[in-house]
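Just one protein chain is left out here, and the rest sit where they should.
As written, the chain order gives the labels A and B, with residue 1 at the start of each chain.
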Amino acid sequence: MNIYINGTGCISPQETAQGGLLLATPREYETVRLATVDPDYKQWIDVKQIRRMSRVVKMGVGAANLSLEAAGLTAPDAIITGTAYGCLDDTGVFLTKMVNQQEEMLTPTAFIQSTHNTVAGHIALLLGCNGYNNTFVHRGFSFENALLDAIMILKEGSAQHILAGGLDEITNHSHQLLTRFGLYKKEPVKTMELLNSPSRGTIAGEGAAFFSLGITKQPGTVAELSGVSTLYKPLWEGEVIGHIMKFLEDNNCTPADIDLIVTGRNGDIDHDEIYEEIAAALFPETAEASFKHLCGEYPTAAAFGVWMANAIIAEQQVPEAAVFFGKAPEQINKVLIYNHHQGTHHSLVLLTAC
Amino acid sequence: MSEKVWIAGGGVISGIGLDVPACIQSFRDMQPGMTAMQYLPSVHRNTFPVAEVKADNATLADMARMPENISRTALLSMIAAREAWQSSGLGDISQYRVGFVSGNTVGGMDKTEDFFADYLANPRGGRLQQLLHHECGSITELVADQLGVRHHVSTISTACSSGANALMYGSRLIRNNIVDVVIAGGTDALTRFTLNGFNTLMILDQQPCRPFDDTRTGLNLGEGAGYVVLVSDSLAARLQPWCRFSGFANANDAYHQTASSPDGTGNYLAMKGALDMSGLQPQQIGYINLHGTGTQNNDVSEGIAINRLFAPHFPAMSSTKSFTGHTLGASGGIEAVFSALSVKEGIIYPNARFEHQMKELPFAPATAFSAGHDLQHVMSNSFGFGGNCSSLVFSKSY
């Protein structure tokens, strides 16, 4: 059974929400913290609802709606989200008040909105969707697990259209705290130079990307979601190489069949080494595109990568801002997205033009 | 895709016992776990009874063989997951393709809330070590690493149905030949964050809760962890599985963010879907482990949905939350273990403190412990915020 990407929606630090050619006018920043370019959310959410929504909820609902509109769907049969951090802003608000007010006179709104399934719940509520609803919250696998769940359910035949997506937000608290963990560069960097920076650390990012997946192809469909796989804490590079080989084999192809690899390089010299090794071992001549200089690093950033790969297949060309190495062939048929988060969570997604 | 999935074992730690036999004994003895808070430091200590696991972190760390300074949520998870694995008789975990799928609602929040007190006073203050395992997924990984699980790790957070949804995803992983065994369920320790959160909703009972009683006024929070071991057909053939995991469904109420619809739409759809997957008629269900939180809203919605689906043949039913309290992300896992055991040993669990018939419903919960019934099929309900409704069905081994 084939699974098709019938529509996508993305809200990110790039101008991805407004349609048009992929990265026609890339936004370049000089910072260590990117923020989403927000569309007008009131086109999807009425004022009564929006007053309670934090940014991550709005960007999730927005990207979900964009992907449904692109697929020509009013409501899916199932909604599955992946978010590592969940609703950080409301968590921070409630936690702060709880500490400062010594557990007295607290209000419910922030607590209710802090649960990790808030976004999937709101989408169901807004669409009136009584179908399957799930939320994965497993760090750098959150989005991939959501895709895998969707694939399994579609294959089982209990749903025909599934909305699946990955999203995370940055808040002042989270940025301050993750900075203390040493995740980010010490000085602001020009984002278009990020991937060549010779130092440790990356830049923080955020965003939401949703996919309308289905078992039948729609008029605007350009790609199949051929496979998803995760690899947890590989012991050495050889295990990653073996895993990629096995994944391609399971999908009836070899490295030579891959027209473009999309990698999760983030400009941290320690983290990017593995991409060099994989490219050298399996894809020495293959064109490579990358995306974290565009959307920043966050646990569900691979969702942006998959969104970008789908757009590249649609346009049959890699925009200048995304090129990392080489030149993609005339026909871009198979695209492999390889991402890792913090060296511990490696994932593969294979898209095939259709 | 047609492969069946079996329950090979289970483990529970909760306010009524540190392992499954201790929990069952508490049901036999009619000993619920609610008391004044002993371990959670909160200003509401003497206001709201809770069902805490009766051990401090040092004791739990000893049992878990993990460091004492990590989140209580991980310690509880490890203890129940290890009991589950050992009860399965599978032996050396490295011999199998194993997945660990765990639900929780607030990750390492018990440590984060301690950290925040120092951090809010000074942005450079607080020990970062306490934040290391804030993420829900990090709790799962601490336990997966300790168990030696590498093939698939995942965490689900759908509020009070997290643990139940972990079983569904685990079952699909086996049926899709991604792994052969999945330890699936959920964990949650009590935190001030959740206690205060539920308090803002004014649904915490200041007395021990009374699920499905007409005079009920709210829920009691609990803590704990519960996991089943799901195995494929080929592995089940070598073991003596407890029962078969025959059906499940997840539906969304799509009514309100926290409240259930008055007619229990999502509840009905989840139960109906689970029956359909099992290929069963409602009258074939012998016992329902209710979600039964004890709030006005939940019990009436759940009851009306049961009435709609089961009338006039009502199975025995009860809310074990009247003993364990509402353990949130763990409840779906804990109650899955109780339900699987119910099929295996014919147990009908008691619903504590039921006295007054709900006027909206034509049925009442069981009030006494009994075992040795011939229960062919048992249903377990878990419903949560965000409209998330899940039902699971466990069946005798054929």
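Methods note: contacts are C-beta pairs under 8 Å (C-beta built on N, C-alpha and C of every residue); 3 or more make two chains touch, one makes a residue touch a chain.
FYI, contacts and distances are computed from a predicted model.
Chemist: So which of "RNA polymerase subunit sigma-24", "Acyl carrier protein", "Sulfate transport system permease protein CysT" or "ATP-binding cassette domain-containing protein" is the UniProt name of the chain that got left out?
Modeler: The correct option from "RNA polymerase subunit sigma-24", "Acyl carrier protein", "Sulfate transport system permease protein CysT" or "ATP-binding cassette domain-containing protein" is "Acyl carrier protein", the UniProt name of the unshown chain.
Chemist: Among B:L201, B:L239, B:L309 or B:A366, which one is in touch with the chain left out?
Modeler: Of these options, the touching residue for the absent chain is B:L201.
Chemist: Would you mind spotting which of B:N57, B:Q257, B:S278 or B:T320 touches the chain that isn't drawn?
Modeler: Only one of B:N57, B:Q257, B:S278 or B:T320 touches the chain omitted from view, namely B:Q257.
Chemist: If the hidden chain were put back, which of A:M1, A:M105 or A:L235 would touch it?
Modeler: Final answer for the missing-chain contact: A:M105.
Chemist: Please output the residues of chain B touching the missing chain, sorted low to high.
Modeler: 200-202, 256-259
Chemist: Using the touch rule from the top, list residues of chain A that touch the missing partner.
Modeler: On the side of chain A, residues 47-48, 50-52, 105-109, 112 touch the unshown chain.
Note that in this section only the chains that are shown with their structure count from here on.
Chemist: So the centre of each chain is just the mean of its C-alpha atoms; given that, what is the distance between chain A and chain B in Å?
Modeler: 30
Chemist: For the complex, which residues does chain B have touching chain A?
Modeler: By the definition above, chain B touches chain A via 1, 42-44, 105, 107, 112-113, 116-117, 119-120, 123-124, 128, 131, 135-138, 140-141, 144-145, 150-159, 165, 169, 172-173, 175-176, 178, 192-193, 196-197, 199-201, 249-258, 265-266, 269, 384-388.
Chemist: Which residues of chain A touch chain B in their complex?
Modeler: 79, 84-86, 94-96, 98-100, 102-104, 106-108, 111-112, 114-118, 120-122, 124-125, 127-139, 141-142, 145, 148-149, 152-153, 155-156, 176-177, 180-181, 230, 232-233
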